[in-house]
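Here the complex is missing one protein chain, while the rest keep their positions.
Entry: chain A
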């Protein structure tokens, strides 16, 4: 029975995934799943001068993995040193819009969180692909552990981070410290950003100019209850690697903030689920105003997780 699955695979047109039965062929006899690739996977695209930061070489390796290696004639098909390619950067004049694409909003809305707009798509990218991305991102040069000042003492944060913006001059403070911001996006993050902003996923009007990577080495690394800055219209988190728990909890209504969403005696709202390898989480609207989120310690988790958060940094 052919199964038609609607999916936001990283290779639009994304509804293309379906099972193709091959009969008496390759000894499989069974079913295989195909997914539509993009030309970027095959080194089509704008040519850019290579930079000595090692990013592009890691991208090139990824590309050659598809064509080279096990298939005998594979390696020779491409010219010896083709220029690295990656999706074109969009123009700098970005207007920031929230996710409104009905197909997405209806399908992936997380229920039971009044006063928040949260969407969760468990299978944004195949687990295998997510692991490959994790590996590629781990090799970035830009990882560092920020030093934070807590009660006047300087301590080093347990999570490694790396931050990128699409253009120069964007700044971000993080617990009072300016974040070291690189630009432009490395090719892989640019590629993922393009996928998110495609009409088959969040919609082409939803664009990002900032991405932050957080690395959770194992279950001992966590992030406490907090809310993100209110300036963020849309925060999109892509989780790679170890599945980790995610807790969202409604803030206690403050006297200054008696809104419709948070009545005086609002019951406690707390929701916990797992952010799977390759899953996508979207928070927008009043989510940050009304809810905190956290990733608790889970000592039984031994594998690393990288979260990629795409944001819209707005300065007004």
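Keep in mind that, in the parts below, a contact is a pair of C-beta atoms (placed from the backbone, for glycine too) under 8 Å apart; a residue touches a chain by one contact, two chains touch by 3 or more; residues count from 1.
Just so we're on the same page, contacts and distances are computed from a predicted model.
Looking at the choices "Proliferating cell nuclear antigen", "DNA replication complex GINS protein PSF1", "DNA-directed RNA polymerase subunit" or "Eukaryotic translation initiation factor 3 subunit I", the name in the UniProt record of the chain not drawn here is "Proliferating cell nuclear antigen". Within the whole complex, the absent chain has one touching residue among A:37, A:217, A:245 or A:292, and that is A:37.
Hidden from this view is one chain, which touches chain A at 2, 4, 11-13, 16, 18, 20-22, 32-47, 66-67, 71, 73-74, 76-79, 82-83, 85, 87-88, 91, 126, 128-129, 132, 194, 198-200, 204.
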